[in-house]
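What follows is a structure written as structure tokens; I'll ask about it next.
What follows is an incomplete set of chains from the complex, kept in their original frame.
Labels for the chains are A and B, by order of writing; each one numbers its residues from 1.
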Amino acid sequence: MVFGGNLIDISAKIGSIKIKNPTILASGIMDQDAESIKRVFENGAGSIVTKSIGLKPKKGYLNPTFVELEHGILNAMGLPNPGINDFKQEIVKIKKYGIPVIGSIFGSTSKEFIDLALKMQKFGVDALELNMSCPHAKGYGLEIGSDPDLVYNIISNLKNTVKIPIFVKISSNLTDIIKLAKAIEDSKADGIVAINSIKAMKIDLTIRKPILSNKIGGYSGKAIKPIGIRCVYEISENVEIPIIGVGGITNGKDAIEYIMAGASAVQIGTGMYYRGIDIFNKICIEIKDWMENNNYKKLSDLIGVAHI
Amino acid sequence: MNSLKIKEIIKIKKENQYVKTIFFKYDENIKPGQFFMIWIPNVDEIPMSVSYIKRNIAAITFRDVGDATNKLFNFKIGDKIGIRGPYGNGFKLNREKIIFIGGGTGIATLAPAIENAYKKKFNIKIIIGFKNKNELFFDKRFGKLINNLYISTNDGSIGYHGNVTDLAKEIIKDEDCLIITCGPEIMMKKLFELFNTYQFQASLERYMKCAVGICGQCCVGHGLRVCLEGPVFDATMLKNIKDFGKYKRNESGNIKYF
């Protein structure tokens, strides 16, 4: 409705993907089954990224896989997932519900990525997210995503094989994030998602041991936002493809900060822990309120303004 | 913040050959039906209902079924566990007439709610079922409170011969009462079907990882998190949880039918 020019447009576009608002559910958070995904969507998310899916069912690490910290949370789930074949039924349902969905996949070779991507495409996802940044999975994730040549090859091969847009999720645990971002752009990927959780650890003093069964985990939540903002800013200085900002977003202002840094949309994970499942609706309202108070009409006008 | 705390075991009670209760100091609020994540260093972290809520003390009561519970079973006084929580919603004692129905270790989950209802002078009945008399526990604890304690065993070695649902069918007549149950999901599902016109609350178990509602591992129905919106669900919700009594997801998220 347009009343007195009061319309505030927070729709977002990531390459060819259009979504009603810029808040996307981050991979690994309440996205293991279609019903949960539907619930998150009904709570306002503009789109959803699935849990990262591999070829075979994977149990992940033994508990403890989660530790709450003072300024964030630490997890080392170990990429648990039901495997691409079992996940078909979830995607099919999600698409039946009409939810724009991004299928997250992880593999250890180019061939694995292609197998997964083709299946995801066939099941009907709107786009792919390549998880090349899981901070604690051996042989997957960051172990792949820290080698720009390997990343370039995997994506190039994929781009020759699948038609749907490919976003690549990267880590901040890199000496040179710009080099990787450029390799991703060169490989013709459709967007970069930054950042995944950050390698970190919590030791319990009484037990005198790291709490996580995998010892090292991924740090997410409020504490990591300044690092994510920096990554998005640096990437956006150096590549033209769209960026999706992730890391520590808990309110509308956090989302706008990412957008000003250069993100076309944002993902929210741990924020759900701090503010509940309706964090998506809340953040959309907060974005609109802020835009209204500051006389902005189109959220997309704010993309990357911090560089000017 | 609700971070991990390390607790020393201050008392251990062997309830029977398979079941033990472990006590530790705890002086924050717990609602009956809530659970802790229990860290057994070097082994695992598992969900456990709170089975005793006293002024400065809490306890968990568990059956030795695998690695983690076995390690716990062999713990001594002074040994340390990590706890985080309490998590979940807990039971709502919103009727004055309550029938508690427990099967196996599910009884541990019910115990604090039973004691609470007793303290409130509610009109309560307790029905608990076991495989056989060697598995019996908490019968004395409940027997001390009320006369209306009904026991069933599958082999008839004590109490009613048969399963708890059959016993329940014989005992429950009063539509005006609230049924609160915890036990094997198949049992609870059967009760739910039997007493489908009753007020009903069931405490569910699902594989848990984060226990705070973000990993999505424990979701049932339309994205309900057993760790957060559960573990206790009432009749209205249970009707919408089509997994109830049908299937669970394993650690990988694959569906496993009961």
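Definition applied: a residue touches a chain if its C-beta (ideal position, glycine included) is under 8 Å from a C-beta of that chain, and two chains touch if they have at least 3 such contacts.
Nothing here was measured: the structure is a model prediction, and the numbers come from that model.
Novice: Give the stoichiometry of the complete complex as a formula in the chain labels shown, bearing in mind that each kind of chain is drawn only once.
Specialist: Per the file, total copies of each protein chain kind: A x2, B x2.
Criterion: only the chains that are shown with their structure count from here on.
Novice: Quick one: report the Å distance separating subunit A from subunit B, using the average Cα coordinate of each chain.
Specialist: The separation of the two C-alpha centroids amounts to 37 Å.
Novice: Touching subunit A in the complex: which residues of subunit B?
Specialist: 1-4, 6, 37, 39, 41-42, 44-46, 80, 82, 84, 208-217, 219, 221-223, 225, 249-255
Novice: Which subunit A residues qualify as touching subunit B in the complex?
Specialist: Touch residues, subunit A against subunit B: 28-33, 35-40, 51, 57-60, 62-70, 73, 75, 77, 80-83, 86, 204, 206-207, 209, 211, 213, 269-270, 272-273, 277.
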